[in-house]
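I'd like to ask some things about the structure below.
All protein chains of the complex are present and in place, except for one that has been dropped.
Up next is subunit A:
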Amino acid sequence: MYLLRHCSFWNFQSCGYSTSHNFRREKPKQLNPLPDKSHSRSWSDYIVPVAFLMVAGAGVAIHYNDERRATPKGAGGAAKTISRPAVGGPFKLVNTNNQIVTDRDFRGNWTLLYFGYTSSPDVDPMEIQKMVRAIDVLEKEHNMKVNLVFITLDPERDSPWHLRAYLKEFDPKIVGLTGPIDAIRQVAHEYRVFFKRVGEDNQDYLVESSHNLYLMDPNMEPVKLFGVEYDAEQLCYDILQGIKSVSG
């Protein structure tokens, strides 16, 4: 009924122009003598369907665009990779025996990585103690071996000899890495570690930095990072969880 009325409305309108009841039969005859009238009729005939098509097309385009951009809900595999910190990368540094060490040398084992400097008044010694305690518990109680790596952010003062003397007091197993300032800057950038010289006082200075511990899997891919708020027990527990979540 609605459709019918609709049609008759269109007929009525065109009747006004063509002065005939039979629109279809009269059309070819009327085309020639009244070209301007037929032109106006076809224009008004087309504008509504065209507008309708444009609106419908835009609606369809928006819908498909939304569908394309939406992330499916149950994408478990993608979420697993996203939950890891997006840091890390290759590096080439010098260990405390003055030998060249790269990131490839740490592959095959889990690694706990820390960036600091030996002239730190309190935070860095505490952080190193914390990671040593956590690793000791992991090794003794859970029979898990995790490498400890300390990368200095103050290579001008932390030479391999000094670094060895410093780290030996905590645990001789800690691998201390230093190197030219450009190499240190590169590795700090890769791990998104902030560091800045502060409080310069007659050649002496402190380094302000982000004190994060990075847990790296055997492929040297980051799994988790821990801030200063972790204590040794919590750190040990979370490292265990991190290892379990990856190796299943």
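Please note the rule applied: a residue touches a chain if its C-beta (ideal position, glycine included) is under 8 Å from a C-beta of that chain, and two chains touch if they have at least 3 such contacts; residues count from 1.
Note that in this section contacts and distances are computed from a predicted model.
**Student:** Select, from "Cullin-5", "Cytochrome c oxidase assembly factor 6", "Small nuclear RNA activating complex, polypeptide 1" or "Protein kinase domain-containing protein", the UniProt-recorded name of the complex's unshown chain.
**Tutor:** Result for the unshown chain: "Cytochrome c oxidase assembly factor 6".
**Student:** If the hidden chain were put back, which of A:Asp45, A:Glu141 or A:Glu169 would touch it?
**Tutor:** The one listed residue touching the chain not shown is A:Glu169.
**Student:** Which residue from A:Gly59, A:Gly89, A:Gly108 or A:Pro180 sits in contact with the chain not drawn here?
**Tutor:** Reading the full complex, the residue touching the unseen chain is A:Pro180.
**Student:** Which subunit A residues touch the hidden chain?
**Tutor:** 94, 98, 118-119, 121-122, 125, 155, 157, 159-162, 165-166, 169, 179-181, 199, 201-202, 204-206
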